[in-house]
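Below, a portion of the complex is reproduced, with chain positions unchanged.
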Amino acid sequence: MQKPYPPVYYGDYLQLERLLTSQLPKSEEYGKPAHDEMLFIIVHQAYELWFKQIIHELGSVLEIFSKEKIDEKNLGTCVARLRRITTIQKVLIDQLNILETMTPLDFLDFRDYLIPASGFQSFQFRIVENMLGLSIENRVKFDDKNYYSLVSDEHQKLLIESHNKTSLLRAVDNWLSRIPFMDGNGYHFLNEYMSAVTRMLSNEMEIILNNPSLTDDKRNRQLSEFENTKKKFDALLDKDLHDELVSKGIRKFSYKSSLAALFINLYRDEPILHLPFRFLTYLIDVDENFTSWRYKHALMVQRMIGSKVGTGGSSGHHYLMQTAEKHKVFPDLLEIPTFLIPRSELPELPSEVRSRLAFSYELT
Amino acid sequence: MQKPYPPVYYGDYLQLERLLTSQLPKSEEYGKPAHDEMLFIIVHQAYELWFKQIIHELGSVLEIFSKEKIDEKNLGTCVARLRRITTIQKVLIDQLNILETMTPLDFLDFRDYLIPASGFQSFQFRIVENMLGLSIENRVKFDDKNYYSLVSDEHQKLLIESHNKTSLLRAVDNWLSRIPFMDGNGYHFLNEYMSAVTRMLSNEMEIILNNPSLTDDKRNRQLSEFENTKKKFDALLDKDLHDELVSKGIRKFSYKSSLAALFINLYRDEPILHLPFRFLTYLIDVDENFTSWRYKHALMVQRMIGSKVGTGGSSGHHYLMQTAEKHKVFPDLLEIPTFLIPRSELPELPSEVRSRLAFSYELT
Amino acid sequence: MQKPYPPVYYGDYLQLERLLTSQLPKSEEYGKPAHDEMLFIIVHQAYELWFKQIIHELGSVLEIFSKEKIDEKNLGTCVARLRRITTIQKVLIDQLNILETMTPLDFLDFRDYLIPASGFQSFQFRIVENMLGLSIENRVKFDDKNYYSLVSDEHQKLLIESHNKTSLLRAVDNWLSRIPFMDGNGYHFLNEYMSAVTRMLSNEMEIILNNPSLTDDKRNRQLSEFENTKKKFDALLDKDLHDELVSKGIRKFSYKSSLAALFINLYRDEPILHLPFRFLTYLIDVDENFTSWRYKHALMVQRMIGSKVGTGGSSGHHYLMQTAEKHKVFPDLLEIPTFLIPRSELPELPSEVRSRLAFSYELT
């Protein structure tokens, strides 16, 4: 027989004594209490709690994805955990509204006491970025300094450690490169897709050339746009061009993974591709939400300190603005829409492949 | 060759001329323009647009679900459309914040002109309720009147029509009752589950009886709670008891469907059960979001008119408050957690069933 | 000369070492790690951090309002702090969405370890309620127990302390009762208002009696509604009736304060009444947001545990549902709309009063 567990008290379970005595306003320490410093501390502590949770979720997804073969039972779990991260991110974004209730004048009451502390020193957020797969080369320089140069030795160690582990970007890349279905028994996804694209492009070309309502000027313009589109498809269809983009850091997935991601997006209605499709979509969501958060954060910083330098010694506003654009981890997934073709043009899958992608809930 | 489509102008495509001339404030008509009447009209029009969209989504889900056999390709689509409805519902809820920027005094400037119009006359929202499966018997009476007695003849016809079609509640009930996997080849889900429940309950009983730290008073209390729990399980395990609850309107699913919903919730980690699990979860979300919306709506009405009667001639606040509680369509799904047992107690599926519930993305 | 402050490190300032080691999942302690327990802990810790902040804000407002005379410089500050509380409340509500990403089955993995801990033991939230002015008599009984019977001795002491201090309800009541402008130099707000109400009511009466399009049935109905409205006004205009409602706990403001609140709402466009009007409006917002939070919390609990008893030993769902309705602190403010009269009927203020309520930004 199982024994009863010892009774638990809410306050002890949540360690409230520690938690609620961990707010130590500097303004009080210096004898000039500033009411809003409490808010400043608590909002940042709430952020750090949520970062810990995100690390917990990412860690569990990474553990599943780092295996040589992923148990399908776990993909649903991973989707649910990424979804949870996006729900947390929405709160992260909304928490900025709370911080914005502090006016610039109120911030000045204690700002000088905090120098040079800065959100840039949040080692947990850097770990989140590392776990996702943000590489050192892709990071925006902060004041010409390496991203871990401003944190304590202990935190630096944690950052380097996290950096050296397999990131979600790499793990997903590996998984995508192993996805079957795309070739075999006379079926070659790439060939089928290429034919469809060629058909579609030559149809478009004909429309442009024969459209009587176009002026010469407009026709030339449309033709040059058409050339651009064609080039993009070429890069997708040509492994060497793709590898060149990878070497420049513009693409991050291997050639094979890119095609697999495209395949999943095109045939996502096939029953067993639904989960992988949702998984890839949540990766985009996570990326996009951090981008939104960074951007809104940048706006908030500007609003709080104008164009002064931040407590950390650099223009927080400018730095955050740049990271919004450049710290995206899954640009390859954002490029997929460029290569989608309308369902009406989509080559049908051979029945053998379709049956491998199907399952049935109903009695047959 | 496909021909180019004729060029489209944004304003025509969206019918902006009609749309933007459809705001006809009564206060202007009567020569006493009240600034906030425009807001009142537009927020209600925005609601009606979204209701139309929800009807569009529900209609497509119902079309898929009304078939005798649901193509699995479509379940992912249904999940995505329910998810879209929940996203729209969040905006419906937030739109109340916009209406709340109108103060009670500003409302009084035009309120008398609107009598007896009332949101209760939104036939589209009643159609949404009918499509979901809210029956006439389960509806809260409004001023002792039938729910369609206050709308125009034309709208009444639409309501009765929608009422007579298969609702989502009924369609889901049918689908669940057809789900296989639960019996066959010597496996009987119900038997396995009953054994696990019995084991769990007798263990709990022993703990209560033998826990030396309990006072007699506390022990008796725990025993009576235990009896309650046991009774609930009995009702689930006994078809007659279940059918009695159905006849009283407390349960709405058939006995077989209830068990299928439980099965899906317990074994949702099996790959092919993931989508049905998400589908059932979104049904709860849709129900819960409308409940939240009705409740917040009730608070808003109270705040706007205090305890006066509404323009429709009844206490809007009180009516809405009651519907929040009573207009839930899927109470059966909300009861499932009562019957879940911890994963550690969950009977393992026989390998034959597991393999039918599995699929693989990876080469084997 | 001021000395430079010693440099501050982000991690030390926020006490991250303590903060991030304060999550001690029971499931790990018992050797059966449940992934989602971390979420459960962190979401509750985030709640407690925000409760601390709300206490900080309420405390500062109370300090200002407890004085015998409130410095007008501070009313703007109080409005800003109440507004901040409403911004925090929105995050409190959204955080429930994060908790809802935990499924009932996942909760079961660690639920038994937590008995009898329960959110009911959050002494900080009880302090918030006490600071606002929720009295013991108005509290919903939890399992027939006093609201502080389940917390530790130490927390009990804090609760009783907070209970014995002046609440915001009482402080606002005092302040409202001191507001001038309403009488003097031949002006009596109540008289003017009574005449306007009488005029309005007799006009309404005439409409009902003489409306040829009304059936007898409808006319009688409207007359009975009219009687109800009249009675409500009588209660406002008659101090004895008001005091009776106070003694029954239905009204909480003194007679004089009720009239002052009504005056502010009716004449809020006068320049110096704008801030008091916003202040009263934010009190309603704070009340309403906690009501929404409690209600959504109740829905979430039901969804997580069905109709089982909560870890705290009672039906959390049912208890929370009741508190949503009954724990409102400022019902008097919610009743004000009942007594508003349209601006077109509003008696004009004598110029002497208007000039006392005015100020000018512009050169005159």
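For reference, chains read A, B and C in written order, and residue numbers begin at 1 within each chain.
Following the convention adopted for this analysis, a contact is a pair of C-beta atoms (placed from the backbone, for glycine too) under 8 Å apart; a residue touches a chain by one contact, two chains touch by 3 or more.
All values reported here derive from a predicted model rather than from experimental measurement.
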Given 3 placed chains, full-complex copy number: 4
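Heads up, the rule we're going with is that only the chains that are shown with their structure count from here on.
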Label of the chain whose CA centroid is most distant from the centroid of chain C: A
Leader among chain pairs (count of C-beta contacts): A-C
Cα superposition of chain A on its sequence copy chain C - rotation in ° rounded to nearest 5: 180
Innermost chain by mean C-alpha position: B
Whole-Å separation of chain centres (CA-atom averages), chain B against chain C: 29
Gap in Å, rounded to a whole number, between the CA centres of chain C and chain A: 39
Geometric centre distance via CA averages, chain B-chain A, whole Å: 32
Junction residues of chain C - those touching two or more other chains: 103, 112
Chain A residues touching chain C - in the complex, by the definition given at the top: 5, 7-11, 13-16, 18-20, 22-24, 26, 30, 35, 38-39, 41-42, 44-46, 48-50, 52-53, 56, 60, 80, 83-84, 87-88, 90-91, 94-95, 97-98, 101, 103, 112-124, 151-152, 155
Chain C contact footprint on chain B (complex, rising order): 32, 103-105, 108-109, 112, 225, 228-229, 232, 265-266, 268, 281, 284, 288, 291-292, 295-296, 299, 302-309, 313, 334-344
Touch list for chain B against partner chain A, complex: 1-4, 69-70, 72-73, 75-77, 79, 178-180, 203, 206-207, 210-211, 213, 268-272, 274-277, 358-363
